[in-house]
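Only one protein chain is missing from this complex, and each of the others stays in its spot.
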Amino acid sequence: MASFHAVIIGGGGTGAAVAHDLTLRGYKVTLVERGEVTSGTTGRHHGLLHSGARYAVKDKESAVECIDENMILRRIAPGSFELNDGLFVALTEEEANYSHEFIEACHECGIPARRLSAKEVLACEPNVNPDVIMGVQVPDATMDAMRMPLRFFATAKHSGATIKTYTEVVDFIKRGNAVSAIRVRDHTTNKEYEIGGDIFISAAGAWSGKIGDMVGVEVPIRPSPGVMLAVRGRLCNMVINRLHASGDGDIIVPQRALSVVGTSSWVVDDPDNLGLPRDHIDMMIKYGSELIPGVRTAPFRAAWSAARPLIGPRGADTGRELSRTFKCFDHADEGVEGFVTITGGKATTLRGMAEATANVVCQKMGLEIPCGTREFTLLPHTAYYA
Amino acid sequence: MPDIQPTTDKARPKSSLKAWFHPRGRSISTIAFALNRLTAIGLTLYLFLHLVVLSQLLRGPEGWNSFVSIAKSPIFLTLDVILLFGVVYHMFNGIRVALVGMGVANQRQKGLFYGLVGIALILFVVGAVLIYTK
Amino acid sequence: MDSTMSRRSPEQMAARRDRSGSVWLVQAFSGLILVALLGIHMIAHHYIVEGGLRDYQQVLDYVSNPIIFTLEVLFVILGVTHSMLGVRSIIGDMRPSAGTLRVANWVLIIAGALAIGYGIYLAVALQQLAG
Partner (left out) sequence: MAEQIIEFKVQRYKQGQPAPTYQTFKTLCDDNTTVLVALQDIRRDQDGSLVLRHSCHHASCGTCGMRVNGKEELGCVVKVLDLGTSTVTVEPMRNMPIISDLVVNMEPFYDRYNAVGMPYVRQSEYLDEADLAEGLEAYQRYENCIECNLCVSGCPIMGSDELYLGPATLAAARRVIEEPRGVPTKPLLDWVDSENGCWRCHVAYECNTACPSEVYPGDQIMALRRDLTKRKFRGLFGRGGKG
């Protein structure tokens, strides 16, 4: 088969998975990232491997995606997750009543969900608010937000993909109506050069609007940041969620010797300028301590913002109403050939996003190559730097 | 186990001596280590010097006793004080390194350091006073 | 910019079990014993003696005591060993080539052996002088 050269812009989880998928399908792959890999949104997320339960009631499509990908990732990335399940806890009668609808929706989506009494919840997680009424156990897990995607990078790299970090796209070069090359600047040398290719894939997440502007296409993406707070001490072993329709400060993810409380949601224009609203940090402490009172007394470790790439028209204002699913845009519809954008989605579905993107790419190239990533065990993360 | 490859390290100090005696951003323990090395070199030199000096004993009473009278001059006493510092510091820091290295009290090495070096300093001051007064 | 290429052979790169653990233990134990010996040495030679230094006759009297003689000989052996091992460790940290290290090892062994031999000779000779 003629080896097409695919150029991926963006070294987050999505770019990593696309690089791995296309490499497996026989493409020559080059990925450019302006910083270190996973330095945008990927590395900053709270590290939840979704079971899909959070979306089961309102967004069945996302929930099914999540549970499918959750099970695949456990298989292809063994040793990369803290497999401690997740716990949704009800603190009010209203939330306890919601549990019936919640469990039913989980089961409809194929997500195992088990009802726990207040006593059982507190036996498993003694730090949870003692006023808990009941809980639901689901197969959530915790990932290392950097090291799990790093396994995709490691595998892609060792299968021949070229990963160029600290390399920023400065311009797109078109031949006719098709993108034919990108002009990049290597920040380690301060030199600019061109990379030609057959297909260009923007996997820039919250930055894909900016990349789209450079090409001259409209990418309906809204950088929607959320604030997270890390406190010292592992206050729980399972991922503790509030049993309600998703809202602010309703999840506590244990991570190594830290507990991460997330998250809030608003919308910005520039993904490089998120800020860190003080009232959002206070909100994390307030709502987090409703779930686990110890959050209020645990020593502070860090607070930070991360920009979700949510799909939606300009004008949205909180980000909560935007869909959490992903979308692959083929900009041929707008008259630009050789350029696709993959965006939206979440870390849990990175492999699925890559599969969908690679399918679009293959279709554009007129190739029919099956996806091989479902069964391909990834290299350990440490292989990336070796 | 696999072999370790050498690195080409542009940032590495040209001389390893620089790495040991580069205190910027480093803690008291590095100073302890650097001082241990310095006193080690000093004591080694002294050991050989001492053995040479002792050969005076074989020349009979005149040789030795004339050395003893030189050794009581003020300059010599000052050298003795420096030597004493090297001896007590190396002794007491050495006790910490040996104990900690064998896994004894390795969780409390900082306390051990301050305790032992504290004793060393007291002995040093007492010794220095004695050298000058006796 | 300086780029410091290692001058060492691949054999030197390998980390594999060697005698350095025993060497370290010798260093640690000799050090601990030296603390005791040096303590005695300092007190006996410089503290209890009027004026801080023994004169000729006092030295001979001192060495003629068989226990002291044994301790002084032990002191020479352990002191020289400890210092030669210490110097070797310092040289080892200065990125020596295999050849340099080999030469250094021999120089230290010979210097150490000579120093120990001379020290023992001195002690024996003094004891004989003391009659």
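Should a chain be cited, it is by its letter among A, B and C, assigned in written order, with residues numbered from 1 in that chain.
Following the convention adopted for this analysis, contacts are C-beta pairs under 8 Å (C-beta built on N, C-alpha and C of every residue); 3 or more make two chains touch, one makes a residue touch a chain.
Note that the coordinates shown come from a computational prediction; the quantities given were computed from them, not determined experimentally.
K.L.:
In the intact complex, which of the depicted chains does the undisplayed chain touch?
P.N.:
A, B, C
K.L.:
Decide which residue listed in A:K58, A:H100, A:H158 or A:H187 touches the omitted chain of the complex.
P.N.:
Of the listed residues, the one touching the omitted chain is A:H187.
K.L.:
Can you work out which residue in A:N84, A:S159, A:S246 or A:N359 touches the chain that's missing from view?
P.N.:
A:N84
K.L.:
Among A:K210, A:R234, A:K286 or A:R374, exactly one should touch the missing chain; which is it?
P.N.:
That would be A:R234, which touches the missing chain.
K.L.:
Touching the missing chain, which residues of chain B?
P.N.:
1-2, 4-13, 16-20, 22, 24-27, 29-30, 32-34, 36-37, 96-97, 100-103, 106-107, 109-110
K.L.:
Give me the chain A residues in contact with the hidden chain, please.
P.N.:
Answer for chain A: residues 35-39, 42-44, 47, 79-85, 87, 114, 120, 123-127, 137, 144-147, 166, 168, 185, 187-190, 228, 230, 234, 236-238, 254-258, 260, 272-273, 276, 278, 281, 301-304, 306, 380-383, 385-386 touch the chain left out.
K.L.:
Tell me where the left-out chain touches chain C, residue by residue.
P.N.:
Given the touch definition above, chain C has residues 1, 6, 8, 12-13, 15-18, 20-25, 89, 92-95 touching the missing chain.
Rule of thumb we're sticking to: only the chains that are shown with their structure count from here on.
K.L.:
Quick check of your reading of the touch definition: is the inter-chain graph here a line, ring, star, complete or other?
P.N.:
other
K.L.:
By mean C-alpha coordinates, which chain is most distant from chain C?
P.N.:
Most remote chain from chain C, centroid-wise, comes out as A.
K.L.:
So what's the Cα centroid distance for chain A and chain C, whole Å?
P.N.:
Taking the average C-alpha coordinate of chain A and of chain C, the gap between them is 63 Å.
K.L.:
How many Å are there between the centre of chain B and the centre of chain C, using C-alpha atoms for each centre?
P.N.:
14
K.L.:
Could you state the distance in Å from the CA-based centre of chain A to that of chain B?
P.N.:
Using C-alpha averages as centres, the distance is 57 Å.
K.L.:
Touching at least two other chains at once: which residues of chain A meet that condition?
P.N.:
Residues of chain A never touch two or more of the other chains.
K.L.:
Send over the residues of chain C in touch with two or more other chains.
P.N.:
None at all.
K.L.:
Could you list, by residue number, the parts of chain B that touch chain C in their complex?
P.N.:
Residues in contact with chain C: 1, 3-10, 12, 14-17, 20, 37, 40-41, 43-44, 47-48, 51, 54-55, 57-58, 60-61, 64-65, 68, 71-72, 87, 91, 94-95, 97-98, 101-102, 130-131, 134.
K.L.:
Residues of chain C touching chain B in their complex?
P.N.:
It is residues 1-6, 8, 10, 13-16, 24, 28-29, 31-32, 34-35, 38, 42, 47, 50-57, 59, 79-80, 83, 86-87, 90, 93-95, 115, 118-119, 122, 125-126, 129 of chain C that touch chain B.
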